[in-house]
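To keep things clear, I will list the structure first and then write my remarks on it.
A protein chain is absent from this complex, but the other protein chains hold their places.
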Amino acid sequence: MRIELVKRPERSQLFAAFSPFIALGLTLIAGAIMFTVLGKDPVEALYYYFIDPLREVWSLHELAVKAAPLILIAVGLSICFLSNNWNIGAEGQFIMGAIAGSILPVMFPEFQSWIVLPLMLLMGIAGGAAYGAIPAYLKVRFNTNEILTSLMLVYVAQLFLDWMVRGPWRNPEGMNFPETRTFSPSAVLPEIWSASGRANWGFVFAIVAAVALWFMLSRTLRGFEVQVLGQSPRAGKFAGFSQSRMVFFAFLVAGGLAGLAGISEVSGAIGQLRPTISPGYGFAAIIVAFLGRLNPLGIIAAGLVLALSYLGGEAAQISIGVSDKVVRAFQGMLLFFVLACDTLILYRVRFVGSSAAKTVEATQNV
Amino acid sequence: MKKTILSLAAAAAVMSFGTMAAEAKVKACWVYVGPIGDFGYSYQHHQGLLQAKEKFGDELETAYLESVPEGADAERAIERFARSGCNIIFATSFGFMDPTNKVAGKFPDVKFEHATGYKREHPNVATYNSKFHEGRYVQGVIAAKESKAGVAGYIASFPIPEVVMGINAFMLGAQSVNPDFKVKVVWANTWFDAGKEADAAKALIDQGVDIITQHTDSTAPMQVATERGIKAFGQASDMIKFGPTTQLTSIVDDWGPYYIERIQEVVDGTWKQSDIWGGMKEGHVVMAAYANMSDEAKKLAEETEAKIKSGAFNPFTGPVTKQDGTEWLKAGEVAEDGVLLGMNFYVKGVDDKLPQ
Partner (left out) sequence: MFEGILITIATAATPLLIASVGELVVERSGVLNLGVEGMMVMGAVTGFGVALATGSPWLGVLAAIIVGALFSLLFGFLTLTLVTNQVATGLALTLLGLGLSGMLGESFVGQPGVKMDYIYIPVLTDLPLVGKLFFGQDPLFYVSLLLTAGVAYFLFRTRAGLTLRSIGDNHTSAHALGINVIGIRYLAVMFGGACAGLAGAYLSLVYTPQWIENMTAGRGWIALALVVFASWRPWRVLAGAYLFGAVSIGQLHAQALGIGVPSQLLSSLPYLATIVVLVLISRNRRLTMVNTPASLGRPFVPDR
């Protein structure tokens, strides 16, 4: 028996709506099997994964804290991926944004004013965008593969941050530990609703950015340009769109948003620069972008789901002793199922018996 | 409607799972920065958890979170523990310092213990650390006795005071035997990358060192040393299995006694804020069996260990000169803990430049 795909005449609205749920269902089943194999009660495990983190208000705040950088980075990446620019270096752009945004609170701590925070955010955006411009420039000017340059630049950014917080920017009152001084209150991104938890304005930025980019993609000429150049560069050329400008546009948007995520995380959730400021948000955001099918609104949901899986993973680790490796395996599985189910939107799956397959093969080989 | 179903499910879940560990008197919780499978730093903390579990049996409920990244996630992990009924929480990495203090302010009834830090902003926060440098001094003594080349290789992780302190203690120990002893330092810029640590060990050996010591966590340097037929020191745990003919000794981080002591205090209601910097004397730093060395070296090592253990000798006792030639400690002067904990300079003889 073999599987054949038959292209649908048009996108299936039915599966477009239902495929995420089918994927979730399959993940739950596969997860239940996995937990049973591990000797855990599957219902209990799944409960801790998906329900427990949603039960308390503080936990919902934490969900927002965790999801904010994922969504911010992922919506930027969606522009890149839709236009065929494979930026997988958002982690580096996140870090560089965080560094650039921290210039004021670290180097001029006595400068305290309402203007500090807006300036920090702008500098964060600029820092991320500038770092994103490097692979864009190399791609346009030298035709260098952006997947690799953007990835290599991640390592460079991590080491640069490491050097900064151990060397020039080390906290003078920090016993020579690797960290910058803690930001003054005027440099800290406020919490949205501090009475009940610590979710900060970074989450609001994420939602605003997602809605804005959704509008741009679906309602403006620039959005149309992104899609056309992504699907068919030749057609885009005939339409008079510039491939090079699009490369820069995509990288600057993605880098800028990653930078904004970086400075929001540092200013809102951490309060200082440290050798590690991201547990791999830039990479996890790639998953979020695809989970959300490169649609900014879908990405909001995807970011929340992925964040939930982190929180749920912790809950399961504490309460029933599921190890944290399971979380990663689980995330990989979820992504597999989502990707596989999305196939149903564009294609009909046909199962062909083995004899029939042979005939097909035979006719092909003639 | 949806809400009702959710809360029903939640209620059912609470009922079925809520009664599980009702007998335990105390719940102790650990936050680890690495995987417990690192066979190094986090592994050793986890061994401490296991020791406590064995000691208290059913009286103690334990929980842990591994691979918790420093940064925004740490605060969530600690707060989650505080909310889930932990009586005492051990946050075992330096990067957890600010989150620990922040959460401690919100949960005054929960005890917080932060390893390797210095901030105690609330009465329910204590700090603890181990004087690993005492073990490194003994290693230096052994290295200088056993090395024919007169130069040892030091695989370091990151330039933080603790690591710098270790390098200096090793150097001083070696100089106490051979004033001309040299130490070559390679910064691996990782706590944990077996391949890179192995490469660093090979590079050092190719540059003529005949003893390797490490302040990174994997056993790879030990294996490389075995292969190249030189001697090496283990790190964090007893690595003799990885180098039966190679390991001279190892500094074993034994956190168990401290954990047991502090949990007992919570049980008794006598827990108080403190700043414990335990060493050999307190049993926090244990030397693995001295092996693969001459009797003379072994004897000297044991004597040095005994001297430090009894409190008669501090590895940082003058006269000590800094790398730049200025005097740091006068003859007989003992370094203050505060200076050590923020140490950012080398003593004379270290063949490396510290990033400033």
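Note that the chains take the letters A and B in the order they are written out, and that residue 1 is the start of every chain.
Definition applied: contacts are C-beta pairs under 8 Å (C-beta built on N, C-alpha and C of every residue); 3 or more make two chains touch, one makes a residue touch a chain.
Please read these numbers as outputs of a predicted model, since none were measured by experiment.
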item: Per the touch definition above, residue among B:85, B:208 or B:311 touching the missing chain; value: B:208
item: Selected residue (touches chain absent from view) among B:30, B:43, B:112 or B:316; value: B:43
item: Among B:71, B:153 or B:279, residue touching the chain not depicted; value: B:153
item: Contact with the hidden chain (one of B:94, B:187 or B:316); value: B:187
item: Contact residue for the chain not shown (choose from B:220, B:266 or B:280); value: B:220
item: Missing-partner contacts on chain B, residue numbers; value: 35-39, 43, 153, 184-187, 189-190, 192-200, 202-208, 218-220, 223, 237, 241-242, 351-353, 355
item: Positions on chain A contacted by the hidden chain, ascending; value: 3-7, 38, 81, 86, 88, 138, 142-145, 147-149, 151-153, 155-156, 159-160, 162-163, 166-167, 283, 286-287, 290, 323, 325-333, 335-336, 339-340, 342-343, 346-347, 349, 360-361, 364-366
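One rule holds in what follows: only the chains that are shown with their structure count from here on.
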item: Euclidean distance of C-alpha centroids - chain A vs chain B, Å; value: 35
item: Touching residues (chain side chain B, partner chain A) in the complex; value: 6, 9-10, 13, 16-17, 29, 35, 63-67, 69-73, 75-77, 79-81, 83-84, 94-95, 98, 118, 158-161, 189, 341-344, 355-356
item: Touching residues on chain A, where the partner in the complex is chain B; value: 44, 47, 51-52, 54-56, 58-59, 62, 65-66, 159, 162-163, 166-167, 175-178, 182, 198, 265, 269-272, 274-279, 310-311, 314-315, 317-319, 323-325
